[in-house]
Structures are given as structure tokens and as C-alpha cells.
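A protein chain is absent from this complex, but the other protein chains hold their places.
Our next item is subunit A:
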Amino acid sequence: MSAPAMGTSKTAHTDSSHKKKKGPGTLAIAYLVIYNVVMTAGWLVIAVGLVRAYLARGSYHGLYYSIEKPLKFFQTGALLEILHCAVGIVPSSVVLTGFQVMSRVFLTWAVTHSVREVQSEDSVLLFVVAWTVTEIIRYSFYTFSLLNHLPYLIKWASFLNIHRYTFFIVLYPMGVAGELLTIYAALPYVQKTGLYSITLPNKYNFSFDYHSFLILVMVSYIPLFPQLYFHMMRQRKKVLGHMEEYSKVE
């Protein structure tokens, strides 16, 4: 789906000098800062690439090709986030993070990369833009959160946090629409070529129809999308509520 939520990051308000519970060590924090900075930079590269290509061509068709490689690289790199949760340096659920990253990676490789004919579709641009804006905000927010012992950075972190939750209102449906339309566009080609499909008879007595599988994936958005959307809305209300109190105290 288009906007992985990292869960409530506990590193945001933990003063590293009096940590009562065992959190990530300094080395881990340094690594995570580098990781998030690199990812922010990567998605900025994609954003800039999109803008430049648009200005050069004068139209928004076929912009995928101009950012294909960095998109694949940085989106695939997000797999590391599953490792971060598994190792414990990030306080999120491995299953939830895994699911979110895998769905992105699936769309990048198993749909967009694998079915060349959809690469020129406008729906691809829809989710790429949604992902790009979301990820730039998300990774820069995490970077600032991790560096939160510098007081003036907390304001930046809050600024990004509010925008992350607010932009989400538009970006998430936009991303989902782009993803669904892209999968839908891929269907006829998958059916025609039998891509990634296995038929009977064969010696392991197994079959797999990728076409049906993609339809199943599309259907799975129905229960999942509203849950994630309303979860983020609830998080947003909470965050904005805290922001009000914060500004009142100041």
C-alpha cells in the first residue's frame, strides 16, 4: 500500500541520557540516522527526477522511465526496515512492517517491472508521486525524531509529523487508486502470456494462476485500505491534540 506507517515511534521523546528501558544503542541510532538520511535523499532524487522529466517533456506521460532505477533501488532498500524491527532497533511490529514493505516491493517488481505494457500507464505516475511525497516526509521525520536531543529540531519534527498525517488524507487514496489501476491494467497481459503461472499436469501436482492471484490482491485492498486509513486518521487526531497542548504550554 502507498504509505507504510511505522507505528508510534518511541524514539521521538526518549532522552538518551536517562533511558530506563533497553532501547537502541548509540551505534544503532547512528546507523538509523544514516539510513533515514540516505532514504530521504533517495526519494528526493526521485522527486527531482520526476520534475525535471516533466519540464523536459512538457507532459506527464511516461515519466516512470526517468526514475525507474532509483525507484527500484530505494523502494527495495526499504526491506531493511523489516530487519530493523526484527533486530529490535525500531519499535514496530515485524509482521506489520513486513506486510507494508512487501506490498510496495510487490507492486514495484512483480507488477510494474514484470509487465512492461503498464509502465506507460498514467496510474503508475499516480502511485509513484504518492509514494515519493509520503516517503520524503516520513524519512525526514524519522531523521529529525532520532536527532531529537537538539531542541529546535523538535519543532521541525512536529512540523513534519503534522504534515505527514495531513498529506496522508490525500496521498493514501491517491496511491491506492494508482496501485489498483496499475494492477487492473496488467491483468489482460498476464492472462495472455500466462506470466508467473503454472498449469497442470506437472510432476509436483501444483498450479498457480497469477491472473487470479492479482485479482485476489485487488480484492484484499477492500478490507485493508479502510483499516489503515482510519488508523492514520485516529493517529492524526491524537498528534494534533498533543500539538495543541504543546503550544499552549509554550
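Here, a contact is a pair of C-beta atoms (placed from the backbone, for glycine too) under 8 Å apart; a residue touches a chain by one contact, two chains touch by 3 or more; residues count from 1.
Keep in mind that, in the parts below, contacts and distances are computed from a predicted model.
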### Summary
By UniProt, of "Syntaxin-18", "Immediate early response 3-interacting protein 1", "Ribosomal RNA-processing protein 40" or "very-long-chain enoyl-CoA reductase", the chain left out is "very-long-chain enoyl-CoA reductase"
### Query
Which listed residue, A:Thr26, A:Ser59 or A:Asn202, touches the chain dropped from view?
A:Asn202
### Query
Tell me, which residues in subunit A touch the chain that this view leaves out?
200-207
